[in-house]
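Removed from the display is one protein chain of the complex; every other protein chain stays in position.
Order as written gives the chain letters A, B and C; numbering starts at 1 within each chain.
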Amino acid sequence: MVKKYTSMAYANADDMLFGNSKFPVKAGLGLEIGAGYTTPELNYAPRPQAGKSKEKLIKEYERITTDAMARMVQIGAPSIVLETEHVEQMTNNPEWGGAVAHAQKTIMEEYHDEYGIKCALRHTVGDIREDRDYLKLTGDKFDLLMESFEQVAKNGADLLSVESMGGKEVFDYSILRNDTAGILFGIGVLGSMDMETVWSGVADIAKKTGTVAAGDTDCAQANTAMFIAGGLLDKNLAHTIAIVARAISAGRSLCAYEAGATGPGKDCGYENTIIKSISGVPIAQEGKTSTCAHSDVMGNLTMQCCDLWSNESVEYHGEFGGTSVQCWSESLAYDCSLMNVALKTGKAKDLRDMFTLSDKYRDPQGYVLAYDNAYRVGEAIAKDGNDNYLRAKNAAVECCNIVEEGVASGKLKLTRFEINALTKVKEDLAALTDDSDKFMSDCLTKYKEEVAVFLPENYGL
Amino acid sequence: MVKKYTSMAYANADDMLFGNSKFPVKAGLGLEIGAGYTTPELNYAPRPQAGKSKEKLIKEYERITTDAMARMVQIGAPSIVLETEHVEQMTNNPEWGGAVAHAQKTIMEEYHDEYGIKCALRHTVGDIREDRDYLKLTGDKFDLLMESFEQVAKNGADLLSVESMGGKEVFDYSILRNDTAGILFGIGVLGSMDMETVWSGVADIAKKTGTVAAGDTDCAQANTAMFIAGGLLDKNLAHTIAIVARAISAGRSLCAYEAGATGPGKDCGYENTIIKSISGVPIAQEGKTSTCAHSDVMGNLTMQCCDLWSNESVEYHGEFGGTSVQCWSESLAYDCSLMNVALKTGKAKDLRDMFTLSDKYRDPQGYVLAYDNAYRVGEAIAKDGNDNYLRAKNAAVECCNIVEEGVASGKLKLTRFEINALTKVKEDLAALTDDSDKFMSDCLTKYKEEVAVFLPENYGL
Amino acid sequence: MLDLKLEDIDGILVRYNVALEKEMTPDEAAEELYPKDELIYPIAKAIYEGEEDDVIDGLKAAIDAGKDPIALINESLMVGMSVVSQLYDEGIIFLPNVMMSADAMLEGIEFCKTQTSEVPEPKGKIVCHVAEGDVHDIGKNIVAALLRASGYEVVDLGRDCPVDEVIEAVEKEKPLMVTGTALMTTTMYAFKEINDKLLEKGIKLPFACGGGAVNQDFVSQYDLGVYGEEASDAVKIANFIVENGSEIEKLREEFHKH
Partner (left out) sequence: MLDLKLEDIDGILVRYNVALEKEMTPDEAAEELYPKDELIYPIAKAIYEGEEDDVIDGLKAAIDAGKDPIALINESLMVGMSVVSQLYDEGIIFLPNVMMSADAMLEGIEFCKTQTSEVPEPKGKIVCHVAEGDVHDIGKNIVAALLRASGYEVVDLGRDCPVDEVIEAVEKEKPLMVTGTALMTTTMYAFKEINDKLLEKGIKLPFACGGGAVNQDFVSQYDLGVYGEEASDAVKIANFIVENGSEIEKLREEFHKH
């Protein structure tokens, strides 16, 4: 059922481009993603008080939807995707999520009918599979998650996503301790296993409901590492370690497509360029126009191969220029307009390269995610594509090599601290076994002991 | 004293480019504007309660300044300009404005010393020259305005600006009545006269204090027209009329540089590309990354020749990604990074053209402001540069011609309504005299009678 | 410079206004809406066209044919104007046309008044203002123009209007509603003060508020507030009051987004 990727979708890194994917995805009302143009993807969060009741929440999303659609039409944007990331109540009560999807889609249909604007609705359900202290990945909570998917799919959502959390308990423990094996185990092994289960489920529901199983992101781990690493002057985590976690996460998030998802991958999956190189699915990305949600050190670079371009998330509130969702959707739409002009004038590869160069030397993370290097990480994964552990380890090793080459070129300048951290990871990786079974049993023993909240039964172990 | 422009600074439209001006301007701490790179210009508004006392206001601006500088350093941005648009109390009490400038500059100096970040501070004083019902352009209020400039200049402001309002009373009356002569008289004649007075004053103060007389914008008139015209579906004013007002405004805002200002012109002067073509001064612009402040239909196009790139203004408040000033300054900085990469890789003209094409056919306003057409409006102005009336009229006529050519090419599609409005303006213009004195005396008679709040003594008439 | 091919433009931007423009020209659309009565038709049409002289001519003809001058105000001038308003609401004609039609209508009313000693029953008085400290008055001007165009008598207090002046005007004019415009977050708090002072004096009337800075959540915070997004909402609110009374709850139910 799960067919692993063992080769690359693109023959060369240079074939990868924004607005173009090997396997475009049709969704919603007239939209095709990755079919030669980029589309803004707006995400928003209801105001705190709005979660009080189902009715209030629906009204809030109705206002958000109308505001955004109206603005798109006012500025002449040809297409838009709306992404609703569930607040916990919407997933825990599947009929809430369904009702919101229905209300939003009704408005989107009106706009589509009146103006012909191409649009689609993504619902990203919350991964509610946890108790206060423990992950509860299987059983009742899993069933509830699937029911939530089914409800939103039946009621109007076109694209189904989730930010799943498998492996996070081990990862959280390891990342603050520079524990390379733990990071690899948490993301690359446990995370991948959970992904296969979740996404087989979502793919079935998508098939049944005629919707699109879109994709996941390693928010819970690789993004956590990225945020702890922070800006250039933060000192909680070496950026060289954050990028190793990211490289590992590509193998993990790839599992969604191996289980039947077709993209577009989630915006905050900074691993998506790597995934696109292997799988050819369209991807969403975020960066310089998602500063409302977080800061990063690769604001332009992430546009290099995006098919949807997202603001990650903005709280609904007023600004001088309208409501926050109007402001951000407009900014995104102009970014897309620029990319679409490049595509039509034959300048797209130049623009792509400019996006990349803006941030390639800004940080080791940008350096490795630059599409040429991302492609190499992709190759490292595909090489041992059938083995979740080995491909994750390959990705980590290749990542270290790439950073070292960057340093050697003189263009990527690292601090001593970052270099030392990199050296340590490299040594750690070199010391690891090539035998997946041995790695699994070693880690099981170790982390059962060290991480109080790690329950192997979550992974059927 | 006032030396009018009668020729073009650039031999060809194609020589104009973002990050490059004929006459770069050094300002502040290590910054040079228009000297081969672009720089973000962040503008912000204090929260409503912050204006309660001088102390509160200063604290608010200190927080804003620190937040923004810190974020720039975190993402590795090489330079930034901060623009403080005065709230009314800061201009009406010149020592308030001075104290704010001082507090901000102190923080900026700390950052410059520690990190070497290039930066400058613009203060845009409020044009407080009015009573409740009437403009009071001269006398006491004028002196107060000049004192405010002096105070901010002495206390740390590097760039001096104002959004002056001369001519607005006649314009406000005319714009809702499609009264072409009144628009021309308000902006092109009265506005220009007032500009010459104000900017001679500012240039003197700049010279005296070793600061930069930066520039003005026709916010009060051309932007008002643009905002009334609104988005594609608004129906309060034809966009073809809004762009005629804009073309006229170029001659008016140019007066600042004729009176001794050197740029960078103000962000919201959408007429600035025209002005740059004539004068060669560096310009600030705003567009897709000023959606926090307003919506427009040329979000990318305005980047085509900008030297500073601005968010116009955002209220200081929290977002998921930090405070609003951090979010917007980061987005701006990445936009600039992209432009700067283009400049270094020899792709800048391609990128410029892509910016332009994104919006050239989106709206008649973008069509005329596209740098090739803007250059033509510039020529129309320079041709009769010595005569404020004639050059304004030339600009309006050329603007109409350009739009008509666009329509004829089939690429610029207008509604019937826009075409009719254009036809009417063209007829109106054709019926106007070529004699400035006659125009002046006709208009004086007419508007003294029709516009109750129009006081000729404001213009020494 | 680079350029786009004609056929590529639509993938980058859509001129929805062009795409949407009705098949019908505004004139044709208006034609469908005029009343059929031979005497009324030319007046309504002259209003639509903003032709003051034709309005007067039409009125004269109608009066000569025995129509009552005062009745004509409602039956021809207002009817013509409502054609104009409807076309504006539907996006078929634009604001300047409305303003020209309104001027023609006001002249027509004046003319009718000269033809009789009766005094026409006014539709209602409305006080308009821009918040204290705020000079942005174009939105308010549009509101006032549209209200006048709909037959309301407008008392325009102008911009930067002190709170107390609004209160005085309300006490003096006894309008059916007040409107407030604020474009700056720093000035809109004056609306709360107006609300409180009115209530203190025991005056309860709808206070329609709008303008760039203002939003529904803010307006909902004070008892008399009714929020309107577009200038034309002010007319709709006034009409609703005339037809259904001035209960704030009902007005909010009708005009607030929920």
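Definition applied: a residue touches a chain if its C-beta (ideal position, glycine included) is under 8 Å from a C-beta of that chain, and two chains touch if they have at least 3 such contacts.
All of these numbers come straight from a predicted model, not from anything done at the bench.
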Taking the complete complex into account, tell me which visible chains touch the one left out. A, B
Among B:117, B:137 or B:414, which residue is in contact with the omitted chain in the full complex? B:117
Going by the contact rule already stated, which one of B:63, B:102, B:136 or B:424 would touch the omitted chain in the full complex? B:63
Hidden-chain contact residue, picked from the options B:341, B:390 or B:443: B:341
Which of A:35, A:146 or A:228 touches the chain that is not shown? A:228
Can you list, in ascending order, the chain B residues touching the missing chain? 36-37, 59, 63, 66, 73, 76-78, 114-117, 318, 320, 337, 340-341, 344-345, 347
Residue list for chain A contacting the dropped chain reads 13-14, 45, 47-48, 51, 87-88, 130, 132-133, 172, 176-178, 224, 228, 232-233, 235-238, 315, 349-350, 353-354, 356-362, 372, 410-411, 413-417
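One rule holds for everything that comes next: only the chains that are shown with their structure count from here on.
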Going by C-alpha centroids, which chain is farthest from chain B? Tell me that one. A
Compute per-chain Cα centres, compare each with the mean of all protein Cα atoms, and return the closest chain. B
CA centroids of chain B and chain C: separation to the nearest Å works out as 32
Which whole number of Å gives the spacing of the CA centres of chain A and chain C? 49
In whole angstrom, the CA-centroid distance of chain A from chain B equals 40
Enumerate the residues of chain B that touch no fewer than two other chains. 45, 232-233, 315, 350, 353-354, 357-359, 362
In chain C, what residues contact two or more other chains? 2-4, 12-13, 15-16, 20, 185
